[in-house]
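Notes to accompany the following structure.
Of the protein chains in this complex, all but one are displayed in their positions.
Each chain carries a letter (A and B) given by its place in the written order, and its residues are counted from 1.
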Amino acid sequence: MSVATFVVLFLNGLANGMLLFSIAAGLTLIFGVMGVLNFAHGSLYMLGAYLTYWIVVQGQLNFWVALLVAPLIVALVGGAIEIFCLRRIYGQDVSFQLLLTFAFVLLIEDIVRLLWGSAPLTIPQTQFGGTVQLLGRTYPAYNLLIISIAPIVAIGLWALLKWTRWGKLMRAAAQDRIMAGALGINVPRLFTMVFVLGTWLGGVGGVLAAPLRTISPAMGDNVIIESFIVAVIGGLGNLPGSLIGALIIGQLNSFGISIAQRAQVAFPFILMAIALLFRPQGFFGKVRR
Amino acid sequence: MAAEIILQVTNLVKDFSGIRAVNNVSFTLSTGTITAVIGPNGAGKTTLYQLISGQILPTSGSVKLKGKEITGLAPHKIVKAGIGRSFQITSVFPGLTARQNVRAALISRIGAQFDWWHCVESDRPLNIAVDKILALVGIQHLASTAVQILSHGDRALVEIAIVLACKPRLILLDEPTAGMSREETGNMVQLIRHLQQKTGCTFLITEHDMEVVFNLAENIIVMCQGKILAMGRSDEIRTNPDVRHAYLGTIST
Partner (left out) sequence: MRNRIESIASIIGLAILFLLPLLFSPFNLVLLTEILLMGLFALSFNLLFGYTGLLSFGHAAYFATGAYVCAYLIKISIPFILAVPAGVIGALVVAAVLGYFSVRLDEIYFAMLTLAFGMMVFTIVFQWREVTGGSDGITAVSPTDLGIPGLVVKIDGFANYYYLCLVVFLVAAYCLWRIVRSPFGELLQASRENADRLIFIGIDLRRLRWTAFTIAGLFAGLAGALWAPFQRVANPEMAHWTFSAVPVLMTILGGARSFAGPLIGATVFLLLEHVIQSNQRYFWQWLASWPIFPPSLAERQLDLWNFFLGLLLIPLIIGFRGGLIAYIDKTIAMFNKQLKERGK
């Protein structure tokens, strides 16, 4: 493998991993604080990608407008799901929360097909500088854009959790949900905030992915599984862990193809199974008693 | 006084990340007796129970049941060896009826857990045995009621019936009268004494209510900070000046 090939593969993996992180971060945040495994996260990501298509291609607007507006719309949908449905079944069997979010998978996918049709769509990458020269190869500039945007999201999220009041409350609730309630935190409002923030992150992921991937109603079905994997190997609810997890999966996908051509696809699942069985707190989580 | 020894605990130690929750505890129980473990919160009573019933592994030391080593066995094997237990927070099968609760335990005892063909409802000998146990505890009238709608006192009785169905030789009760009214407490004391006479089981009981302790227990073990402070016959403990000073304080009996 030449140096140039290696660098290209590495950058591809990095972009893939960064993208995955911004999606999985929302999933793991919601799980960490609320204990809800949100199956609809992949569908909200897909919705974000379609909204990007709507804004950029149909609306002829700038990509940055999409990055600003689309995640907000997705977050609104998420907030509605939490306030009108999910809130009613907290404290009941976790299976039913999971199933409720699955019902939204069905709903969102069909609504999107209703609005944009079933045929796959693509967004031309021309808006983002086309390609750059890299070690004698042409490389899509958009990948570099993702590699730089996703860390901003990560740092922003980290700062939010570290320094704002709501962020501190979220971390407290992720540590000990019952205690948080006992301390007089307005838990329902906190949950709404978390769900909105989590789905907003999913929407960001959708916007970032839109120019890169084929946009189709089923695009969420695969991403949700990948996000699960990232969240699990990073430790459910552990944000730094999911960053490392996302980067690992990104590189695994990128390099795996050239190492083990077909078995590669199964690696993430094997990694997830091992993580669940031997380290349910994730590979990068501390043991919490 | 050469009663047969049923439980022998020797030099039992349990460390939790630097804290010695149970510190070199040794004692024996004679068959057919009622012994109470008392001590303030955090004295190590619950940990001791978890060690005996196999929920956690001891750092060192051994537990023998009828001379047979049971240290380190899986909890379900310890149940099979003959130790049944109740929990401080009553642990039953809430969605099932009282009869189903006891029947599940009985199925386990007769080793029918992998019988997937015969109908439990129409198994007469099994159901007669279940009714007998329910009657022994005095809740036969609740047999068809879902346990989750029973009062706390009745649920505690169902739990004791479940424990009895496993036909243990030694029964560990963890605060059997916690959260009960005076009347329910009195009934529970009577029931335990009745069961001891009827089944010949050995009882180990933790209890906060000193009246219950002195009423029931022949022997008392006093624990404090993981260690055994004193043990002996009930009347000895009652008059032991150390214990009065360290634990009972101003309680007058």
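Criterion: a residue touches a chain if its C-beta (ideal position, glycine included) is under 8 Å from a C-beta of that chain, and two chains touch if they have at least 3 such contacts.
What you are looking at is a predicted structure, and each value in this text was computed from that prediction instead of being measured.
Trainee: Using the touch definition from the top, which of B:7, B:43, B:134 or B:165 touches the missing chain?
Mentor: Touching the chain that is not displayed is residue B:165.
Trainee: Looking at the whole complex, which of A:4, A:68, A:135 or A:273 touches the chain that is not displayed?
Mentor: The one listed residue touching the chain not shown is A:273.
Trainee: Determine which one of B:76, B:141, B:194 or B:233 touches the chain that has been left out.
Mentor: B:76
Trainee: Hey, which of B:53, B:71, B:202 or B:219 is the one touching the hidden chain?
Mentor: B:53
Trainee: Go through chain B and note every residue touching the omitted chain.
Mentor: Within chain B, the residues touching the omitted chain are 53, 74-77, 79-80, 84-85, 91-96, 100-101, 103-105, 107-109, 112-121, 162, 165-166.
Trainee: By the contact criterion defined above, which parts of chain A meet the unshown chain? Give residue numbers in ascending order.
Mentor: On the chain A side, contact with the omitted chain comes from 35, 37, 85, 88-89, 94-96, 98-100, 102-107, 109-111, 113-115, 117-118, 221, 225, 228-229, 232, 262-263, 265-266, 269-270, 272-273, 276-277, 280.
Criterion: only the chains that are shown with their structure count from here on.
Trainee: Take the average of all CA coordinates in chain A, do the same for chain B, and state the distance between these two points in whole angstrom.
Mentor: Using C-alpha averages as centres, the distance is 50 Å.
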